[in-house]
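For this depiction, one protein chain was excluded, whereas all remaining protein chains were kept in their positions.
Residue numbering begins at 1 within each chain, and the chains themselves are lettered A and B in the order written.
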Amino acid sequence: MASSPHPPANPSSPAAATAATAAARASTVAASLALPSSHDPVVRIPVWAGVVVRVLLFTYTDAAPYFRNRVEVVTPITSWKRLQEGLFMYRHGIPPYEGGVFHQAPLLLIVFNFLPPILIPLLFILLDYWIARALVAVATHKRALQIAEVWPPARAAAALDAAEAKAQEEDDKAQALTMLDGTRGGDTVGKSLLTEGGAWFAKHAGGAEPPVASDEEREIDHDDTVLASMPTTDVPPWLADDTDAVVQGKPAYERAGAPPIVKPADPTQPVDNVLHPEDVGSLYLLNPYSIMTCLAQSTLLFTLLAMVAGLQYAIAGKRAVSMMCLAIAAYLSLYPVMMVAPAVLLLAQRRAISPIQELKTAAPLFLGSLATIFGLSYLLIGSWEFLPSTYGVILSVSDLTPNIGLFWYFFIEMFDQFRPFFLCVFQIMVFVFVMPISLVFRDHPLFVAFAMSAIMAIFKPYPSVGDTALYLAFFAMHQELFKYMRNNYLVFAAMLFATVLGPLFHYLWVYAGSGNANFYFAITLVFGLARIILLTDTGHALVLREWERLHPDLRRRRVEIVHK
Amino acid sequence: MTLASGLRRAPSPCILPLLLFVLLALSLSLLPATAAAELAEVPTAAGDLAAPTNKDIVTLALWSEDARANDEAIEGFFSTSGHTNNWAVLVCTSRFWFNYRHIANTLSIYHTVKRLGIPDSNIILMLSDDVACNARNHFPATVYNNAGRFLDLYGRNIEVDYRGYEVTVENFIRLLTGRHESAVPRSKRLLTDDRSNILVYMTGHGGDEFLKFQDAEEISSYDIADAFGQMHEKKRYHELFFMIDTCQAASMYRQIYSPNILAAASALKGQNSYSHHLDPEIGVAVIDRFTYYNLETLEKLKSGDPASLAELFASYGRYAIASTPGIRRDLYPRGTETVRSERVFK
């Protein structure tokens, strides 16, 4: 990359221009930093509100037994009813895995064997609250990342024009190469960082040079990695609760003593809402999907908790605990093994070592934990027959009860001779993107976590709305991407329709008999389509935003997507 | 398998004289010694006495002074068509009471071939529903093919080999090609060899190049052609007469490519095949037209009747059947004029 045949476009004039204004701006910024960046117009709902809703619904309504039987909410591998059956058989000395009903992990039997029934709803509420707290912890990290994010300012428009004018004279091909070159104008960027962001960095990093490449050989892409020590209380001016105020120059409504409004000096830099971590927790807990899952007492919550806790501990740098949590998650429902990838990336970032190096330590820990858990299960059950009855059922999709996923109807209708082939294709489909996503988005481990949870929620054989609740929480963390996304209306309208029509069509098919299986199947397709579009749209938004961030001079240009 | 059965079925030359001697001795001992003058008439008489299947042998055993009679007897034994046994596979593919006529069609042919002498052990009867003891049947344990109800086709001596849910495309093709599980009993197998003439009769609801089985699956003309092809490769038939009574029936024999197969169908492609008449007391149609008019000829056949298949085909009336029956002769070089109907259905 650095061996560009052309020298960077003349950097002197824009650099001088920005340097001249830098001092003046820095003082304004410094003054504004003492105050909140803008007035917060949003009423924040506390996390415990979701807990209250759950307690009320458990106590005063019959929602819990209702949702326990909904195909959208519970699946054969998370059903509370089936767990009870397994528990009953276990307590009465009938091997619980011998039959075709119970497909859940043996350690769950232990948990519920000793739990008094009165505490069971409380346990599920607690689990959900715990997930929410872990999500808050993850979101806190995301907030820190957001605050620490560096937007290299664009050079002066004149300089851009001059550069273009000069570039016009250049050979087209060579020009294209230059444009593609991420290191172009590296020193310009370095200097310009001393403007607004630079000042902010200077203040908060104790006067240290902002962690920006001054070395021409170094790629910008890798500079914005985690700044774990970054204080999260102070928010840079381009992150605001009231973005309207920042963009339009006045707050949404006037209030006495409102702080002065500071806009980012660079008009090409987006103004984003600052992430309030508690919001992610409340969003998760107030999400109807997660409320339904909790009321149904789906054992999926154990998996979700183990997954999120794994990420939380990875952020905190606790490698062993993190890997143990993920091992539990993988043990409970197999697919969370994919979450090892973002956890390893997070750990590597935290320790500032390469992910491969991190994996060398983390993988044995993960496998060791997994082996220990399996050993415990073996001791508990006394045989390995739980393996085919849990993971066998997950992998071979032998239970074709409808859910919101894509497997059930496909394999009801599949011709017998092609069944193994499509089974392999579909299962590989779930795992195939782990590696590429982790490689391409290695600087955005939380996005990798989001993508993994989304793929799991869409493509695992027995998905339920609980999986969707988790990935929507991860989605909410990436709110800076919203303005780059194109299909939000379509996606959320489709999700809403699917959520409303799904139960309706299921009723028409199974109870009223006035519809057939295709109705419900069509709705699961719509739901799947919405979630697939959401996932890919978010990914594109991230790529586009990163490109804009790292190409300050090209932010105003129309871009197209090409193979590189 | 072919080798083994060949050894078993075709008596080797050294056994044959011995056998003939024994038979000769046996039959002569049965006959009155003074019957020399009646010898010329004996073949028919003996044929009527013994089971029809064994007529040829008995004929041969009665050695005559008349050279012509001997020649005929020898020809009869070694059978001009070169076959030694006859089999029938009769399939009704329709389920449900309103398809009564398809069961009646199949049972009519069953009755005919049994009357002409194919034993139950050589008939594979597939009926996909039970209409005889159906609660809707006003006449329990009977199936009639005529509103006059002269003849109960179910009788008191019926052997249904595949019935109900067992009548599937898979089982039908397994039956033809002989690829069964080891546990399947002999009565459910088509134990034919290259000396066997087979009548395959199918009826049900079909369309262009397919025939529905029980409203749940279809067999295509290619499946049938390939099954016959495999039968030919495995030497499972000598000659095969494929008869099908369904809509667009002629499309079902289009793809057949194996030699020595003669096919007759109730309707050409694009034509429907209609039922003949309704029995108001049973409440549904009791027979299809094509089968009905076939039976008109076949029911008059007697053992040893010289009527040829060509005559049977010539008897098909377009207007009576209300569709144009299709005959496929190109795989059957021997020609239908020389084939005695009685031998095909026996």
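To be clear about the criterion, a residue touches a chain if its C-beta (ideal position, glycine included) is under 8 Å from a C-beta of that chain, and two chains touch if they have at least 3 such contacts.
Throughout what follows, contacts and distances are computed from a predicted model.
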Handout entry: Among "GPI transamidase component GPI16", "Anaphase-promoting complex subunit 4 WD40 domain-containing protein", "Mitochondrial distribution and morphology protein 34" or "U6 snRNA-associated Sm-like protein LSm6", UniProt-listed name of the chain not shown
Key = "GPI transamidase component GPI16"
Practice task
In the full assembly, spell out which visible chains the left-out chain is touching.
Solution key: A, B
Completion exercise
Missing-chain contact among A:89, A:394 or A:423 belongs to A:89
Completion exercise
Considering the complete complex, of A:129, A:450 or A:521, the missing chain is touched by A:521
Completion exercise
Against the hidden chain, chain A presents residues 69, 71, 81, 84-85, 87-89, 94, 98-101, 164, 172, 175-176, 179-180, 398-402, 406, 408-416, 422, 426, 429, 433, 436-437, 440, 458-459, 509-511, 513, 516-518, 521, 525, 528-529, 532-533, 535-536, 539-540, 543-544, 547, 551, 554, 557-564
Handout entry: Touch residues of chain B, complete complex, unshown partner
Key = 8-9, 11, 19, 22-23, 26-27, 50-51, 53-58, 61, 84-86, 95-96, 119-122, 128, 130, 132-134, 139-142, 154-161, 163-166, 181, 183-188, 191, 195, 213-217
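By our rule, only the chains that are shown with their structure count from here on.
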Problem - Computed distance of Cα centres, chain B from chain A, in Å - result: 71
